[in-house]
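In this view, the complex is presented without one of its protein chains, the others remaining in place.
The chains carry the letters A and B, assigned in the order they are written, with residues numbered from 1 in each.
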Amino acid sequence: MASNTHSAGHYYLPAPSKWPIVAATAMLLLGFGAAFTVNQMTVGYVLLAIGFAVLVYMLFGWFGTVARESESGVMNEQVDVSFRWGMSWFIFSEVMFFAAFFGALFYVRVFSAPWLADIEQRLLWPDYGGTWPTAGPAFKEQFTPIAAWGLPAINTLLLLTSGVTITFAHWALKENKRGALVGWLIATIALGVTFLFVQIYEYGHAYSDLNLKLSTGVFGSTFFMLTGFHGFHVTVGCIMLCAILGRSIAGHFKPEDHFGFEGVAWYWHFVDVVWLLLFILVYWL
Amino acid sequence: MSAVLDTHGQHDEHAHHPSGIMRWVTTTNHKDIGTMYLWFSFTMFIVGGIMALVIRTELFAPGMQIVDPDRFNAMTTYHGLIMVFGAIMPAFVGFANWLIPMQIGAPDMAFPRMNNLSFWLLPPAALLLIAAQFVPGGGAGVGWTMYAPLTVQAPMSMDLTIFAVHILGMSSIMGSINIITTIFNMRAPGMGMMRIPLFCWTWVITAFLLIAVMPVLAGAVTMTLTDRHFGTAFFNAAGGGDPVLYQHIFWFFGHPEVYIIAIPAFGVISQIIPAFSRKPLFGYTSMVYATASIAVLSFLVWAHHMYTVGMPVEAQLYFMYATVLIAVPTGVKVFNWVATIWRGSLTFETPMLFALGFLFLFTMGGFTGLVLSIVPIDVQLHDTYYVVAHFHYVMVAGALFSAFGGIYFWLPKWTGRMYNETLGKWHFWLSFIFFNVTFFVQHFLGLAGMPRRIPDYSLQFAEFNVISSIGAWGFGLAQILFLYIVVSTIRSGKPAEQRQWEGADSLEWTHLPSPPPYHSFETPPVLR
Partner (left out) sequence: MSGKFVRAAAGLAMAASSAVAQAAYQLNLQEPASHIGERVHDLHTIILVICLAIFIGVFGVLGYSLYAHRKSKGHVAAQFHENTTVEVLWTVIPFVILVLMAWPATTTLLAMRDTTQPDITIKVTGYQWKWGYDYLKGDGEGISFLSNLATPHNQIYEQAPKGENYLLEVDNPLVVPVGRKIRVLTTGNDVIHAWYVPALAVKQDANPGFIRDAWFRADREGTYRGQCAELCGKDHAFMPIVVEVVSQEKYAAWVGEQKKKMAALAEDPNKTWDLAALAERGEKVYQANCVACHQPNGKGQPPAFPALSGSKLVNGPKADQIGLVLNGKQGTAMASFKQLSDVELAAVITYTRNSWANKTGEAVLPAEVTAARK
């Protein structure tokens, strides 16, 4: 029955594995940990820390296993196609997650803020203007949004460039130029990390100089949640890039078969596109 | 020809599979995982059902008797959440796991390890939901729809609930990616997309819906979390937000969600009815297109749950027109089932009884849905027991009956043993009668103006509530019979044949013995 021939038409089935249950345990700990933490209970921090450690252990273990299987060549064409479907649908789910937040932004700008300023609402909010940017009728302090054509524009440039460098890395991989592959990957990571630092700097600026905080009404809410979740995705993207960099250095991936690389590249492009939307809808317009 | 390839293929095939509890914990087998999903689902059904019985017992008579109002609201909330996310959805994922590989001629799911993770994320989520009842402040009495800003004042159990929803979302998304990839990529040669059984088609469409809307729900509860703890103002007018924004996001998820519950049920029914009519499905192609249209339309109608929030009249009109349109593709499905039965050669074993019960009662629920979709009527009926009656007709008599029918239909295949037909019929008739006793009278309560989510009510509603509560206990007790039937089938049922139902013609019946081998198709089946 079991055979070692790897030609197309054979099914690949992984053996029983402990990693799923480790992952589920991590989620159990993280779920309780986070819930207790937001309620300022000490046990929460402990659970979070353990959960996080288990999560990291699981990620190393599980992805390590997949990478080893991939290199040992047990995965065939069909598995490769499955991975492509899987990654595409995963990215689609991420798109819908961001859609919820973009939808919220759209709604407050187009509906709720103007509604709050309409004639009927004078009874409740006598002197509210309702123009964007707004932190709502009860917010009395002054705040300044971040101008689009300063650091955000530079960040746009950084991310767009990183989209190009990862494509160069991909070309290099296809031509089996390992040195160039590694070089372009490092460049991509460097750009990504720089982006993150600029973003952190910008947050600091917003908090200390612009009086723009997460709690600055609905402007602060949408601004920080959208850019924050994007920043989180860039961080995850960078970690994934580091992983494939490590694998590239270790000599993994073949010019004709390297879905591990491509999956990360797709993800990176997705993060790029989200940023473009952010730049236009959050910073610029 | 082709063969199954194990990572430990060098060794003797199954020598390395752990046994005992570790078999279930580490398994990558779609049948094991399907079984776990189904048992988990039944367990949650009992938990949610007991909560329903608390609700119905408190409502047996006017006045406060057994729980205080906060606890009552928590019971309503977690009954809804647990039934939807813990009982019905996992039940159909269980069916998907068992059946899809067998029906398309594959050895297993596309991502067997992730499949295991999808399942094992459910118990942590369930633990969070159950623990929420016991933390200080008690369960969050906010309704399964978790409307802001009531959620902002809720006790810490709300946070447990939010993270449970996140985990459930991950599980559903991974499960869906797996199912969709399996169907697109693992079909046996010759099994074209328009040849797969209708159950598989309904799951392709459901999986798509899930991947599209579960992240939106995650977004909604994340905003609730930050509004609660981190000072954001998404749902707070003082900060420029809007409580109604929550409702828009929730129902953008919520309406497709109700079809996520209904569509796999349609799939099961579409397998059962042809089998017992001994006649192919009347219109396979139109069924596929109707299901897809329902899915597309379901994204465009969400605000019919919000007719009374005070949106502009133009918006109300649009949502009303869009909503009534769903009756057209759903009608196509109903007519198709009737046309399949027409001039068949009918027998009435338990699965067929449940399918007919489904057809009759689901259509009734559909019609009450249509009544609700008419704005001026809904203004009267919104948030009354009429709505409760509507959705229990489509979800209990719809989805749950379909799941029962499916269990009786495939139990002989899965276990290799036949259930007791007489007891099965008893289970059906008890369920059918008590279901109607419980929920039919709720239409009258709603029409007369009894609001939902109340632990106590005025005297004019007393009579029908008594009837409804008696029905609920009857319905609940009837389910003990179901448990007995399933357990005794597994233990000591008579051996079943490969093709237990002569009219069943999908691959699991025609190509695989009962029970099927561990890896369904180690070599792709030969299809004509």
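Quick note on the criterion: contacts are C-beta pairs under 8 Å (C-beta built on N, C-alpha and C of every residue); 3 or more make two chains touch, one makes a residue touch a chain.
For clarity, every value in this text was computed on a predicted model and none was experimentally measured.
Participant: Quick one: which of B:T363, B:Q479 or B:S520 touches the chain that's been left out?
Facilitator: Of these options, the touching residue for the absent chain is B:T363.
Participant: Using the touch definition from the top, which of B:M22, B:M193 or B:V328 touches the missing chain?
Facilitator: Of the listed residues, the one touching the omitted chain is B:V328.
Participant: Using the touch definition from the top, which of B:D242, B:E257, B:E508 or B:E522 touches the missing chain?
Facilitator: That would be B:D242, which touches the missing chain.
Participant: Identify the residue among B:Q65, B:T422 or B:T510 that touches the chain left out of the display.
Facilitator: Of the candidates B:Q65, B:T422 or B:T510, B:Q65 is in touch with the missing chain.
Participant: With the missing chain put back, which residues of subunit B would touch it? List them for me.
Facilitator: Contacting residues on subunit B, toward the hidden partner: 60-66, 69-70, 73, 136-138, 141-143, 147, 149-150, 152-153, 155, 228, 236-238, 242-244, 277-286, 308-310, 313, 316-317, 320-321, 324-325, 327-328, 331-332, 334-335, 338-348, 356, 359-360, 363-364, 367, 370-371, 374-377, 379-380, 382-384, 444, 447-449, 451, 453-464, 466.
Participant: Touching the hidden chain in the full complex, which residues of subunit A are there? Just list them.
Facilitator: Within subunit A, the residues touching the omitted chain are 115-116, 120-121, 123-124.
The rule we apply is simple: only the chains that are shown with their structure count from here on.
Participant: Touching residues of subunit B toward subunit A in the complex: what are they?
Facilitator: Subunit B reaches subunit A through residues 1-10, 13, 16-18, 22-23, 25-28, 106-108, 110-114, 116-117, 120-121, 123-125, 127-128, 131, 156, 159-160, 162-164, 166-167, 170, 173, 176-178, 180-181, 184-186, 211-216, 218-220, 222-223, 225-226, 228-234, 236-242, 244-245, 248-249, 252, 519, 522, 524.
Participant: Which residues, counting only subunit A, touch subunit B once they are in their complex?
Facilitator: 1-4, 6, 9-21, 23-25, 27-28, 30-32, 34-36, 38-39, 62, 69, 74, 76, 78, 81-82, 85-86, 89-90, 92-94, 96-97, 99-101, 103-104, 107-108, 111-113, 115-116, 124, 134-139, 213-215, 217-222, 224-225
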